[in-house]
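Here the complex is missing a single protein chain, while all its other protein chains stay put.
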Amino acid sequence: MLAFILRRLLQSIAVLLTVGVVAFSLFRYVGDPINAMVGQDTSMEERETLREKLGLNDPAPLQFLNFIVNAAQGKFGLSYRTSEPVGRLILERVPATLELSFCAAVFALFVGVPMGVYTGLYPRHWSSRLFQAVSLIGISLPTFLIGILLILVFAVWLRLLPSFGRGETVQIGWWTTNFLTWSGLKALILPSITLGLFQLTLLMRLVRSEMLEVMRTEYIKFARARGLTNRAINFGHALKNTLVPVITVTGLQLGALIAFAIVTETVFAWPGVGQLFIQSVQFSDIPVMAAYLLLIGLLFVLINLTVDLLYFVVDPRLRSQGGSARVAGH
Amino acid sequence: MNFNFRHSLALTAVVCAGLSVATAADAKTFKWANSGDVSSMDPYARQETFLLTFNSNIYEPLIRRDRNLKLEQALATKWGQTNPTTWFFDIRPGVKFHDGTPFTADDVVFSLNRANGPGSNMGSNFVSVKEIKKVGDQRVEVTTKYPDPLLADKWAAIGMMSKAWAEKNNALNSADMTKNEENFATRNAMGTGPFMLKERRAGEKTILVNNPNWWDKPTHNLTEVIFTPVANPATRVAALKAGDIDMTYEVPPADTESLKKDANVKVLEGPETRVVFLGFDQERPELLESNVKGKNPFKDKKVREAIHRSIDVNAIKRTVMRGQSFPTTLMVAPGINGYTKDLDKRPALLKPEEAKKMLADAGYPNGFEVGMDCPNDRYVNDEKICQAVVAMLAKIGVKVNLRAQTRNLYFAKILRKSDLKPGETSFYMLGWSPAQTYDVHNVFEALIQTPNPATKKGQFNAGGYSNPALDKLADAMEQETDKAKRDAMIKDATKLYVDDFAYIPLHQQAVVWAARKNIDLVQLADNSFPLRFVQVK
Partner (left out) sequence: MTALSALSGWLHRAADSDVWWSFKSSPMTVSAATVTFLIVAIAFLSPVLAPHTPFDPATLSLTDGLKPPVLVSADGDWAFPLGTDDQGRDILSSIMYGTRLSLLVGFASVVVAMTLGIALGLLSGYLGGAVDALIMRIADVQLTFPAILVALLIDGVVRGIISVQRHDEIAIFVIVGAIGLSFWVQYARTVRGSVMVEKNKEYVQAARVIGLSPLLIMVRHVLPNVTGPVLVIATINLGLAIITEATLSFLGVGLPSTEPSLGTLIRLGNEVLQSGDWWITVFPGITLAALVLAVNLLGDWLRDALNPKLR
């Protein structure tokens, strides 16, 4: 187990370095940050001096070396756009994105899994078919359109929920949270639904098909023969067996949630890292973009590690098989 | 985070003092939004309208602009020239910074030097300046290298900072990108203005509160102002309709009509001083992106005329701009000193056959192909305007290959290089407003005079239009102090570029703001939005 974790850690570092190269080489070339940093009246000479001072005229490998050395110390320099330290800019935005992604994941899990179980248990019931059809809407319309439609209905017409932003937040140390105020909680609803809808559909369909398969296995037939109640069979035996793929998908989809948060955050003016990233892309704010990519890389690596460890907890069979279990498992 | 906390403690004391005067029932919160954030709290961080106007709520200039953009007293009570190269500014007595320290001539000298110092983006306002010095407690004197009649106009954009505060917090210069250190003034502010900075979260929200000890009689009734950037235009409009914000700056033209129909919303619109225009490469012997080899069709005035007169600016106004534009034939807008109304007459639109014939006469019977550059996030509906131009020119046989891209990439491509070598474009779109001086000379100097690395003229003349007669007139008007003579020069020079079809001016875009019905505010022609004119009913 220790060897497995060590191997995974090494792989993670390799992944992060790769992301670093990508991040750097990508943003070495996107746009000209000088134009974003100065007004239109700034003379050409001033522009050239600034370029020289920023090291944008250095050879690329030298720039990369500087970048990695600084990144390893958490130093990403100042944002070209706001001249604030990139590390803090990102850190300030992380809570917003994590809370949103968390709520979206909870929404997807707590609505998607029961719906999946239900449609799996009663596949021919009309309500199952209705659930399935409705859930498909989640993957048939682009996120941004769903978001703006929700705003129009719930904020502009019904006036029930705020149209944008986080509402009131409470600061605990460096973390700002939505969970402690009424307006913060209300502000979470629409973005979480928008972001979670796709994952909800995915989970529901996954659980449904897993349930359909599990319900036909000898194992369940045997349980039924033993005279166990339907309830015990459905939830104690069948659902438990669908857990491994659910964990895998949820873990992987957490990454997707954080990436798709870029879209949701843009639509709802949600002050998270995704919004920061897309603003930075527009301004060619290289330090912020590079730091964001590395952060996402780090997050994904951590999520993967956690998922791997969860397997050991959930499925005892895998404990003896070692690291490749996950790949074989799904 | 530490300093932030300390700072807000210090401010809280001031704020509480202020709030105790106004009772809770009087609390007027004003929430507003814009597509982007203010990039810094440092008033010299960037020379752009939005930053300058936002920070002017906290940092006031010596001389400010009133509702009609005319100069009026602010922190200076009197100013003028004692001789052609010496300016004086008399400082208003009794003014205090938000932290209670008095505002003095030392602060003025410090601020002006800081604005002209490293890290500042305001340097272009100090090109003529030789020395800035304090003469007595209430007077600052400035000597210039040559007569600069527009100094006071330029400096109306420069806010005054506290020297003691900057020294204490190590913010003597604006943030220096080359040093990996944060600058205190990027996130914090200490001015004399009608509003004080309470909370700053870059990209998220910025909260200002009323300054109860402001020297001037407030024309606003706000106790708190919450500003939020909302990037997606549809969300911004929805938020205003839902009442989540009280005002939005820069409304997309398409939404103007529907907002006007909303009973709770009012729309303010007026022309902006910026003129959006198209330019040609008239410099290279052969265009970079064209199927015409060995010659440059845009060097031919006939070709420029045919194109100029085939673009229907009124049709663009009707559909693309949804009525939110003011077509113009000149490179300056009404309201700018030097706008010549009787020359602002667009030549009649050509029928496609007439234009084709004109092109045939110039040696292009089958038209030609040319690449066009366009930004897609700089001016109102920029890309859509370019698309419409492509369709209009397709009808006269000129096939335009449009490339629209984000402004950073765009400007890097089309603008002239630091040695004033031409940028890489054949046909492009640009917008220009002489926002610092409100005088036409800035337009001649930057856009129309022949590019010259020695004199720095024509830096933004991306297409390299050149007319020696015009150059001479523009140079002469810079130093001319006799208004009648100068006006005559301006008129002659304007006629030259209009007759040459040097550029294709399209329109002034409209400044469209929208607010809830219970908000009273003043819309200024330069699109600046000082909060001191806002009333919540």
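Here the chain labels run A and B in written order, and each chain numbers its own residues starting at 1.
Keep in mind that, in the parts below, a residue touches a chain if its C-beta (ideal position, glycine included) is under 8 Å from a C-beta of that chain, and two chains touch if they have at least 3 such contacts.
Predicted model, so just to flag it, every value in this text is computed and none were measured.
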{"item": "Identified contact with the non-displayed chain, of B:R284, B:R346 or B:R403", "value": "B:R403"}
{"item": "Sole residue of A:F4, A:F144 or A:Y219 that reaches the chain not shown, by the stated touch rule", "value": "A:F144"}
{"item": "Of A:Y80, A:F107 or A:F260, the residue in touch with the unshown chain", "value": "A:F260"}
{"item": "Sole contact to the chain not displayed, among B:K78, B:K145, B:K395 or B:K495", "value": "B:K395"}
{"item": "Touching the absent chain when the full complex is considered, from B:K134, B:K301 or B:K413", "value": "B:K413"}
{"item": "Those residues of chain A which, in the complete complex, touch the missing chain", "value": "11, 15, 22, 25-30, 129, 132, 136-137, 139-145, 148, 152, 205, 209, 212-213, 216, 252, 255-256, 259-260, 262-263, 266, 278, 281-282, 293, 296, 300-301, 303-304, 324, 327, 330"}
{"item": "Residues of chain B in contact with the chain not shown", "value": "233-234, 237-238, 241, 252, 254-258, 289, 312, 315-316, 318-320, 322, 371, 383-384, 387-388, 390-392, 394-395, 400, 402-406, 409, 413"}
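What we mean here is this: only the chains that are shown with their structure count from here on.
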{"item": "Whole-Å gap between the CA centroids of chain A and chain B", "value": "39"}
{"item": "Parts of chain A lying in touch with chain B, wherever the complex brings them together", "value": "30-48, 50, 53-54, 70, 75, 77-78, 80-85, 88-89, 92-93, 148, 151-152, 155-156, 159, 162-166, 174, 266-269, 271, 275-276, 278-279, 282-284"}
{"item": "Touching residues on chain B, where the partner in the complex is chain A", "value": "1, 33, 36-37, 39-40, 42, 45-48, 121, 123-124, 175, 177-178, 180-183, 186-187, 201-205, 228-232, 234-236, 238-239, 241-244, 377, 406-409, 411-412, 415-420, 432, 436, 446, 456, 459-460"}
